[in-house]
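First the structure, which I've put down as structure tokens, then a few questions once you've had a look.
Certain chains of the assembly are absent from this excerpt, and the rest are unmoved.
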Amino acid sequence: MASGASGAELANIVNEAALRAVRRGSKAAMQADFEESIEVVIAGYQKKNSILTEREKMIVAYHEIGHALVAAMQTNSAPVQKITIVPRTSGALGYTMQVDEGNRYLMSKEEIENKIATYTGGRAAEQLAVGSVSTGAANDIEQATRLARAMITRYGMSDEFGMVALETVTNQYLGGDSSLACSVETQTEIDRQVVELIKKQYDKAMNILKENKTKLDLLAKHLYERETITGEEFMCILNS
Amino acid sequence: MASGASGAELANIVNEAALRAVRRGSKAAMQADFEESIEVVIAGYQKKNSILTEREKMIVAYHEIGHALVAAMQTNSAPVQKITIVPRTSGALGYTMQVDEGNRYLMSKEEIENKIATYTGGRAAEQLAVGSVSTGAANDIEQATRLARAMITRYGMSDEFGMVALETVTNQYLGGDSSLACSVETQTEIDRQVVELIKKQYDKAMNILKENKTKLDLLAKHLYERETITGEEFMCILNS
Amino acid sequence: MASGASGAELANIVNEAALRAVRRGSKAAMQADFEESIEVVIAGYQKKNSILTEREKMIVAYHEIGHALVAAMQTNSAPVQKITIVPRTSGALGYTMQVDEGNRYLMSKEEIENKIATYTGGRAAEQLAVGSVSTGAANDIEQATRLARAMITRYGMSDEFGMVALETVTNQYLGGDSSLACSVETQTEIDRQVVELIKKQYDKAMNILKENKTKLDLLAKHLYERETITGEEFMCILNS
């Protein structure tokens, strides 16, 4: 699951779109130039001769739909603009292009918890549909952990610690590495809370998927066949 | 909540004011040049096309009034010169320009505790008025933690440790990073005391806000509508 | 046991093959050029005057067949293209050239566990056939440990921790060094789980070898005599 774009990425997106326009012999970059540029910068070029097995492709489809379904059920709106399982040169086996709505300056505790649930939705779908878990969730795990740690150590969202900063961050936003500035015992408690917090959201995600198993199967099958679907298609099937 | 200005910031403020005067075709910087300069240097330029949602704007208004109200109730005087919720390019969604009175060379234990209560006032207001907490308090959390740690580790204001220095600071004032120079067990006890100390001040701040809930609503609504209010307006409504 | 090849290694393989073709007076590298090139890059040149004792040679033969047999019994297919016990200048006393089939993008928990069992198969064979263990498993131990740690700390495959990232890795794939970013107590638990996880796979490998002791002896004797055997030969004897 990919989201947002850094300043450097935005610059690359514009350059990439300009190059496409030039290649087309056009003087101006158009909507289509930008759309493909965004994907290239975020996820790399399409891998033409990718050799995913059918089983792998099915797992990836369930994984991506898992993210999208958990997100949609929590916010009651289209969580994404596009979902694709065409592998990219970046190594991504699929990804979901998100549309951030409104609240990007402030995030409430509940919104962060929902995001964590969404990150765990990919693996929950694998477990539910395939009965096995894979390495495909490694990046989701890292993102969910970062959010959970930040809730506890920087956003004062832990009942035990309250409004105490337990980490100092070099980069202001979540992407930066953070170094603990607290005691060994406090670190143990942070770990315990992170584990508990993510497990709770994973359970929530799993419940959402169980309650919508038919939709999950339908959507994953659709994505498997089409390889790329839009947010509108996603919502259309979801609400049918 | 922003307070004070470093030497480098003061130099920038003067330069900024001089530039404004030149742009106006004037040879001398005037009061108005300086006032806007101060804000630019402390908080960045105004963000013209900011896209805070109505809900976010309301949360920010409560947050800033929370700081100001807790400060005012503890010192019985105007805590600020100006409060604004016009987002700035620095990323600040709002801020409060403080006027430091008298005692800036020495701070008593009680004064530092009051400052910590004031830092927690923003989130306490969010919790009280909106029933939810947000990431908007991250910087307040860091500031409150620095003060609480300094009380315990450098100012000898902990009954358990007494006049023992447990941190060495490179930068003399609070802004500098500090590295612990004590045992693992002592660090655990420091963490415990920091958590307790800040929770106590948060409770104090929350009580102040609960007892002045009507004023809080009135002031937040006023700030929401005007986006910027002066210390005089603030005190006027508070005392009405 | 050696597997896969990095990008740099692939480039070296091509260069090596080209050099061989030139030495042969040919303008194009052929299948045979590439095959020997692969071995040279992965394992170094053949050591002409190697002085392994008969006993060492026998141990190495059992060790390599141990890997191959455990792999084959778990996947029901030829695990390797070639097994050799001709020492190489890289210091390797023998190695097994693997053919990765299908699933290389995603690995399920079960597949990683099988890989760990295969890594432990070399020593299990030594123990079973010779009744003694040697330093020859040092590299297998390192590889098995890396996989087991990754399962727990990066792939969320531990029931205790769930989808929590406990390590940050510089290099994305398993080869890179990783630094722990968790508490002292959590590290203790990780160690405990790694020990348990590998012991369980070692026991599985040992059971496979015990149940196929006759095949193990036959194959090791064959490899000892021929020094190099192909995957076809291996499967042929195994299924005889």
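The first chain written gets the first letter, and so on, giving A, B and C; residue counts start at 1 in each chain.
We take it that a contact is a pair of C-beta atoms (placed from the backbone, for glycine too) under 8 Å apart; a residue touches a chain by one contact, two chains touch by 3 or more.
As the structure is a computational prediction, the values presented were derived from the model and not from experiment.
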item	value
Assembly size in copies, with 3 chains present	6
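Simple rule for what comes next: only the chains that are shown with their structure count from here on.
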item	value
Chain contact topology (line, ring, star, complete or other)	line
Cα superposition angle of subunit A on its copy subunit C, in degrees to the nearest 5	60
Subunit A-subunit C separation of Cα centroids, rounded to whole Å	34
Whole-Å separation of chain centres (CA-atom averages), subunit B against subunit C	59
Residue numbers of subunit C (touch at least two other chains)	none
Touch list for subunit B against partner subunit A, complex	52-53, 55-56, 59-60, 87, 91, 93, 119-120, 123, 132-138, 140-142, 144-146, 148, 177, 184, 187-188, 190-191, 194-195, 198-199, 202
Sites on subunit C touched by subunit A in the complex	102-103, 105-110, 112, 154-157, 160-166, 168, 172, 182-186
